[in-house]
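All protein chains but one are shown in place.
Per-chain numbering from 1; labels A, B and C assigned in written order.
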Amino acid sequence: MSAAVADHTRARPSGFLGRIAWHWRHDPKIELWICWWVMVSFYQLFGIVFVLMTRVMPPPRPDWDQARIVQWFSDNHTGLLVGFGIIFLVAGMTASSNAIIGYSMRRMSVSRAFAYSYIAIYSLSAIPGMLFAGILLSVGAMRPDRDPRLLAWLYDAGFLTFVGTMGVFLIGTLVWMIAILIDKNRVFPRWFGYLNICNLLTEFVVAPCWIMKTGAFAWNGSIAFWVDTGVFVVYTTAFIVLLRRMVIREDFGDGPLPDPS
Amino acid sequence: MGTNVESRLRAVWLALVVVTLISWWIGSSHGHQEFRSSAPITYAVLLIAAVKMRMIVRHFMEVRHAPDALRRLTDGWIALLVIALLAIYSFKLSMPAV
Amino acid sequence: MTSPAASISSREAGTVARRPGAGVVLGEPDMWAFVLFECLIFASYFIIYMLYRMADPELFLRSQEHLSQDLGVANTLIMLTSSWLMARCVQAAREKKFEIASRQVVLTLTCGVAFVALKVTEWSMKLREGLGFSTNEFFWFYYFLTGIHVLHVLIGFVVLAVVVHQLRSPERRSQEIVETGATYWHMVDFLWVMIFALVYVMR
Partner (left out) sequence: MKKGDGELFLFWLLPALGLTWILAFLVFPGFAPPMSPTMSAEEVAAFYRDPNNLPWIRYSMIVFNWFSIGMIPFLTLIVVQIRRMAHRTPVLSYAYLGCLTGGPTLLFVANLFWLLAAFRPERDPALTQLFNDIAWVTFTGQVGFLVADCVFLALAIYLDRQPHPVFETWVAHFNLAIAVALAPAAFVAVTLTGPIAWDGFLSFWVRNGAIALWLAVMTIVLGRNLYRERRAGAIPEAGFAG
């Protein structure tokens, strides 16, 4: 084994593409790195599409009249359609984030039930969390001449499903939190376990968006949207960094694989 | 030694209760049914809240034994929060409906 | 559950002669990271509340009249007392008086239950008076701030249950976990102090 290590560390090239090729061929953690990079790219893409292209984040006002909503759809016609096209295409990238998080729970001293329930919950989270919004707002944007009452319904439905999907992320976060806090292997630091409480509580804080049309608790409100999104960004950044550390800490060696049977 | 700690905790608790009752007395309507905007009451109440929070943090949460950084952070948070709230109150800053 | 021996022994030394400024935090530092982040989140809630209040101070005063100051004070006293009992629990556990410590947590928990019961009573009174979440801006914040706080109290019940579980059996009794739970509970206490001042008393 030591001979093999010496052999390919010597061959490790320096160019960017060369390095990628080296990792592809020799890095024993390549699957984990692929999942990690796909996760990071997904969140970058998500930010670009939702903030810059579709203008869905920060959300427009819930109290607009029908004329203003029709105006919004036509202002953002191309951005909505192309942006959500990208999201439809890459929706499956979320699975790699769920896979690596599920894997993190397999490294913990907890039952497999945790990893499996996390993967099961999150395998469908993208649908109420963003794809319904994408479908409804795309359908709104594709026919600007549709009856304004129907456009207004698509607008409401699109934003409420996007902002107001709560239970999936609430229970999913809860499962991960419990796993982290009872884990004896310290795969994640305990502060991150506690940070899960903050993320979990945002799902309660956002609930009034189903009731309010203006103010701090509406779907574009300073509390229901801005504070919650701030917490979510901190939380997401934290787990991306921590998952990277987890992958770096993994030590498979690079000897022969265990016999699969 | 243990009884010393006990009596200090009891003293802190008593002080907190007394201060709460004072802010209750300040805030009670004194026979008037109507609430009126009152800067002195607001200042007093928020400052009392700051003192209470600091007592809880210092004594119950034992921040007086904590590293300097944590002491500065908690004091800084309480001070900044109360200053910000009083500034908004004094200068009547308000927010468009968002 | 982990119980780093080093941290416990430094604690025990601390009970005999606390070195001022030696730099020990109550419980895990990780819990303190959480407390500080929660402070940031709640500070944003409080500031947004104040900004809304100053947009229409009259409305807030008129609505505030409908709250019962007495119930607010009762809640505050219950919360402060529970926090005191929790501090006593930490001290008792430090002195290895686990029976006493355990009793203090149970009393803390009882105070917590009384707090929630009182809060629920108060909410149902307001709702019977027709003052609901969507009544006006003041009541948005009233229900939101007291509601999110009660959620923290409910999470606190789980935390206190873990502490009781620790104290009950000689195999566990991790001082660090007891103190970590206390840190959480005191945070719930001092957040209530601010909510009480802002929602019930200020003018």
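The definition used in the following text is that contacts are C-beta pairs under 8 Å (C-beta built on N, C-alpha and C of every residue); 3 or more make two chains touch, one makes a residue touch a chain.
Just so we're clear, the structure is a prediction, and the values are computed from it rather than from any experiment.
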Which displayed chains the hidden chain touches across the whole complex: A
Absent-chain contact - pick from A:93, A:187 or A:231: A:93
Residue touching the undisplayed chain, where the options are A:52, A:67, A:142 or A:233: A:142
Which residue of A:81, A:171, A:207 or A:238 touches the chain not shown here: A:81
Chain A, residues in touch with the chain not shown (by the definition above): 28-32, 34-35, 78, 81-82, 84-96, 98-100, 102-103, 106, 112, 115-116, 119, 122-124, 126-127, 131, 135-136, 138-139, 141-143, 146-147, 150, 154, 252, 257, 260-261
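Quick note on the criterion: only the chains that are shown with their structure count from here on.
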Centre-most chain [mean C-alpha coordinates]: C
Approximate Å spacing (C-alpha centroids) for the pair chain A, chain B: 39
Where chain B touches two or more other chains, by residue: 95, 97
Interface hub residues of chain A, defined as touching at least two other chains: 215-216, 222
Parts of chain C lying in touch with chain B, wherever the complex brings them together: 14-16, 18-26, 32, 36, 39, 43, 46-48, 50-52, 54-55, 57-58, 61-62, 64-65, 69, 73, 76-77, 80-81, 83-84, 86-88, 91, 95, 182-183, 186-187, 189-190, 193-194, 196-198, 200-203
Residues on chain A engaged by chain C in the complex (per definition of touch): 184, 186, 189-191, 193-195, 197-198, 201, 204-205, 208, 211-212, 215-217, 222-223, 227, 230-231, 234
Residue ranges of chain C touching chain A (in the complex, touch as defined): 2, 28-31, 33-34, 37-38, 41, 44-45, 48, 52, 133-134, 137, 140-141, 144, 147-148, 151, 155
